[in-house]
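Please find one structure pasted underneath; my questions will follow.
One chain of protein is taken out of this complex; the other chains stay put.
Lettered A and B in written order, each chain numbered from 1.
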Amino acid sequence: MSDPKKPFFVGYLPAPPDLRLFLIVSIVSFVVIFGATGLLIGSTQDDPGPGAGQGRQTVTGVVEMIGYPVIHVTQGTDRIPTGRTLILSSGGKNGAVGRAAPLEGQVVQVSGLLLERGELDMVQLRGGNNGLQAADGNGAVPRPKPLGRWKLAGEICDGKCYAGIMRPGRGLAHRACANLCVAGEIPPVFVSSQPVEGSDFLMLTGPDGGVMPQEGYDAMAEYISVEGEITRHGDLLVFAMDPTTIEVLP
Amino acid sequence: MSVKYVPVQWNRNKWIYDAVMLAGVALFLWIFVELAPGLLSHERPINAPIHNGRAFGACAFVMLTVILCIGPLARLDQRFLPLLYNRRHFGVMTVFVAITHASFIIDWYFNFSPTNKYVAVLSANTDFGQALGFPFEIFGVFALIVLMILSATSHDFWMKFLTPPVWKRLHYLIYPAYAAVVAHVALGVLLDAQNVTFLWIVLIGSLAVATLHLLAAFSETRGSDTRAEGTDWVRICDAHDITEGFAKIARLPGGDRVAVFRQDGLLSAISNACAHQNGPLGEGKVIDCLVTCPWHGFQYDVRNGRSPAPFTEKIPTYDIRLHGSSVMVNPVANPPGTPVDPVPVPQEVLA
Partner (left out) sequence: MSGAETILLLVRWWLIIGAMISVAFLFIGIDRIDEDARGAYIFRPLLVPAILLIWPLVLWRWYVLEAGREIWSKHYRPPRASHLVAAILMAAGIGTALFLGLSNRQTWPADIAPERLSAPGEANE
């Protein structure tokens, strides 16, 4: 039985006078709760990092395939000095493996959006020949320099989102997106806890120097430690990860 | 309280309810989407689709948390019943906010790939083996489907068509759905974000929901409703126990609840379950000679269990008699709308 002394609310009738103060307090609390949670959550979002697009760049260089395509710049711009090594991708979640492989070892002209985060430089190629085409000139792939076997701590990301096409472009909420990118042949990168030979990130390949193996997808965006061979290609570090050594960190 | 169905039976309180609800949601989203980016001291801004997706996702979580607190609060304290009154609009609004969240995420994280974006939601991460890196999106998909079912079946037609008990069982899906939302958040953003503000809000909100529901459910099992025993006529209470204009509820041997009302010195017994949503009629009161449900104000003539014309709702009635001052009820319900002669309260009780 309801308490006869308590006010009884009927939806289609005016609220009982005894209940009005309670209802006004409820309404104010409701609006305050929504405003306060919106402010608290909205103003405490993590920093998405400094990666960003730097506008269209057109350079000439030599293509090298290291699982994924890179070019060693032979004729740069103000933004991209000669001698730089750029990782290549296409638009969306598409890599440039198929486009670049036939031009391996050749001099090409590369044009597209430069994405930059720290020492990580990636170019999102324009469509068709405008993005990548054979060019005149001389150049050779620099001799790779092996740096030995290393154990690194850090996170596997897709090189394009991490470089700034998405902000944030890392972390577990972004894991599925990163998997889609790498499955689309966008080069993955390993973000190291501390710089390795001066670089915070390394382009990631499988142990044989090919594309990233399945274990890499399963470890994507987790903080892990992993061993592998590091090789310097131009000014780019490449980490041939040994997937059997992946350990998830606490 | 339908005569003919209309999309929404508006009244002043519903307008106020919706206005307050929309004001809260709009304030949340405006602060999160428009104001918060200016307060963040980031070198470069979060992408708008990600920021907006987070805003709508967090808003849907807060909305669902508040909605799920209303029910048990109203059971524990009747003053919260007005918050229950138009809760269905709150629920429908939540679905739209949740769909907006899902759209931002799907059109951003799962888009731009050779794989169809909906296929990608189900296939981009299939690492189900552990909590870290679990495809938490799947919990969100489940919760969103449930929310869509619940909001789509919120019109009164569905309560009548499915019957209130089937409708209620269907709407019990909100419990696994809310647990799934918490899992979606806990294995998604809580593992991802370094800042712990949202973590605390999720912790406090979801534990409040769990605690309130457990409290309300346990108070129901320890409820004051008497259990009437026996196979034939069963004793409900003493005639003294029933206040004029109110009822005494008892659980009959078969499990049904009866509400014995006293109106103008006469006692009548009706089903405790309202025909609309099975609201507890015995917790209502008599207004203008009609029993009024505390949930949505549906009304019945206590002598025959019928809503006043032009309304057509009917509830079962029970045969009633007095044995001394004991109120006795035949536990076999009469078909809905069967008139039963009320019995006068004994003189000594009235005195």
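Some points to look at:
Here, contacts are C-beta pairs under 8 Å (C-beta built on N, C-alpha and C of every residue); 3 or more make two chains touch, one makes a residue touch a chain.
Here the structure is a predicted model, which means the values were calculated and not measured.
Residue in contact with the omitted chain (choice from B:A26, B:I106, B:I149 or B:L266): B:I149. Considering the whole complex, the residue from B:V209, B:A228 or B:V286 that touches the absent chain is B:V209. Residues 145-154, 192-196, 222-223, 225, 227, 229, 249-250 of subunit A touch the missing chain (whole complex, contact as defined above). Residues of subunit B that touch the chain left out of view are 2-7, 116, 118-123, 131-132, 145, 148-149, 152-153, 155, 157-158, 160-166, 168-170, 172, 175-176, 178-180, 182-183, 185-187, 190-191, 194, 199, 202-203, 206-207, 209-211, 213-214, 216-218, 220-221, 255-256, 271, 273, 275, 278, 312, 315-316, 333, 335-336.
Operating definition for what follows: only the chains that are shown with their structure count from here on.
If each chain is reduced to the centroid of its CA atoms, subunit A and subunit B end up 43 Å from each other.
Residue ranges of subunit A in contact with subunit B, taken from their complex: 1-4, 6-15, 19, 22-23, 26-27, 30-31, 33-35, 37-52, 91-94, 164, 166-168, 171-177, 179-181, 183-184, 217-222, 248.
Interface of subunit B with subunit A (complex): residues 11-14, 20-21, 23-25, 27-33, 35-37, 39-40, 42-47, 50-51, 54-55, 58-59, 62, 66, 78-83, 85-86, 108-110, 112-115, 120-121, 124-125, 127, 132-133, 135, 137, 188-189, 191-195, 197-198, 201, 224, 242-243, 245-249, 282-285, 287, 292, 294, 296-297.
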